[in-house]
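Omission of a single protein chain aside, the complex is shown with its protein chains in their original locations.
Each chain carries a letter (A and B) given by its place in the written order, and its residues are counted from 1.
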Amino acid sequence: MATDPSIETPEAIVVDGLVKRFRFRHVHSLKETVARWVRRATVETDEFTALKDVNLTIRQGETVALLGFNGSGKSTLLKCISGVLTPDEGQIGVRGRIAGLIEVGAGFHPDLTGRENVYLNGAILGMSEAEIEARFEQIVAFSEIEEFIDQEVKFYSSGMFLRLAFSVAVHTDPDVFLVDEILAVGDEPFQRKCLDRIRELRASGKTLVIVSHDLNMVADLCDRGILLEHGVVVMDDEPHAVVRRMRGEG
Amino acid sequence: MADIDYRAVAIEAGLPRVGARPSLWRYLVDLWHRRRFATTLARYRLEATLSEQRLGIAWVVISPLLQAAVYGTVFGIIMTSDSRPDNFVPFLVTGFFLFTFFSQSFSQGAKALTGNVSLVRSLHFPRMLLPVSAVLKELYTLAPMLVVLVAILIGFGELPTLNWLLMVPILALMTMFNLGVALIAARLTVHLRDIGQLIPIITRILFYASGIFYSIDLVLAPPAHPAWMLQVAQFNPVHAFIELGRGALQTTQELEPLLWVVASGSALVTLVFGVVFFWRAEERYGRA
Partner (left out) sequence: MTEVSPRPLPEGMERPGVARGLLTLVSHRYLLTLLVRKELRVRYQASVLGLAWSYVKPGAQFAVFFFVMGQFLQLSRSIPPYAIFLFSGIVVVNLFSEILGNATRSVVGNAPLVRKIFLPRQLFPLSTVLVALVHFLPQLVILVIGALVSGWRPDPAALGAALLGAVLVIVFALALGLLFGAVNVAFRDTENTVDLILMVAVWFSPVLYNIGLVRDHFGADSWLTRLYEANPLTIAVELFHRAFWYPAAEPGVRDGALIDHVMWRGVIALVVCMGLLWVGDRVFTRLSRNFAQEL
């Protein structure tokens, strides 16, 4: 491990022997279902193990990049940590409030106004009414869409939509942040602003777990890199070293 | 800056307006050329709904059949025997299946544009294809129902006669009528979302007004009710299609000439009106 987290720092996330399988339960017609039932068809053919015995400890204040190619299990791991998916074996422990920015704007509804969506999504991401009210101005200012806030979201451009959604997400103030591929939001100035906000969160001692395909960016941003291959942790080191390995340079 | 008449400039440069409404004839020709789109869409929609469910195609038949059974039982108990028509089960099932064809065309046709906003916004094609494919889908789902209906008819002693062939023109007329209704409902729903709420209400009223599980002729028989009520009820097209279907399939039911007049007249008028009504707003659908 490159940065040596002091022994006193408590754990933020513990992943212990995590196994996650997916069963592809294709919807069958009645005839097929009966036929399969009669033949006692093997079910295993439909199973796919996305995560095989993953063990991790992430301490408070760490900024960790989850790296790996498509299908390596990064997003599945993130979803397990956020609680959307439940482990098939093993266990996960999290300390403090957790916000999974698995996908920005998942809870946005096109027929509601920007303002209503801010309240709804703040609540979905675990904020209380008072918290949302206290931060409302900040959220809107960050998203830079002040004059459109009372319009229905379906009239927003995709950039405006993502900016507002991201803005709500980064103002939720949890202890642990899970970030999946959301730094590709908006134009370049806004991206820089997002990165600044992430650095700010980092500086204030939040725990961050980031998934991104922009390898250079995450390597610079994070202080630890974890490489997943086919659902197994194969490397856990300084992020630039991990990125070099991914590129076949080391 | 001087005002420029962009429209004149565009016409001068030979640029047609994008998405402009073509003449009705051109529109229909275009529609005919792209008919494959409607049939394919209808087939995929059908497959998609069926593949989500384990019982698949069976639902198409089970649902109206079970409803018919319940209504049949309940009304068999409630109704006095003199208002119950002869050979009640085929009477009920024929009525129920044909009514389902109508009500589904109506409700699905109404959603044809508002339920496909992304398709309408991203591709250019005659919008009429959407309600057409919605009605086609319902026509496809009618096929297995008819198979079951034949089994029920034979099971209850209604053997095939030459009259059964009359189902072809009857269903053709009914499809025309349903399509006309679907086109009108599709355009109205774009203008006024409330129509979506209104449709179940209209359907329910028509359900009881069309005599599915009782014979309108018997229930509204003159001494108990004023004669005009029955006359009004007989001008309901949905009732006419259902009665014609019963007349063609059941020897115990009569085929009245008035029904043919109501059926073919309403089919023609509704379809022509529906096509023109729908076509006139062609340019506005993408903006909804």
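The criterion applied here is as follows: a contact is a pair of C-beta atoms (placed from the backbone, for glycine too) under 8 Å apart; a residue touches a chain by one contact, two chains touch by 3 or more.
Owing to the predicted nature of the structure, the values given are computational and were not obtained by experimental measurement.
Novice: Pick out which of A:V94, A:V179, A:C194 or A:C222 touches the chain that's been left out of the picture.
Specialist: Spelled out, the listed residue whose C-beta touches the missing chain is A:V94.
Novice: Which of these, B:F37, B:W59 or B:F277, touches the one chain of the complex that we don't see?
Specialist: Touches the omitted chain: B:W59.
Novice: Would you write out the residues of chain B that touch the absent chain, in ascending order?
Specialist: Those residues of chain B that touch the unshown chain are 52-55, 59, 63, 66-67, 70-71, 74, 77-79, 83, 192-194, 197, 200-201, 204-205, 208, 214, 219-220, 225.
Novice: In the complete complex, the non-displayed chain touches which residues of chain A?
Specialist: Touch set of chain A with respect to the missing chain: 10-11, 14, 16-17, 22, 25, 27, 79-86, 88-95, 98, 100, 102-103, 106-107, 109, 111-112, 116, 119-120, 123-125, 128-129.
In the analysis below, only the chains that are shown with their structure count from here on.
Novice: State, to the nearest whole Å, the distance from the C-alpha centre of chain A to the C-alpha centre of chain B.
Specialist: 48
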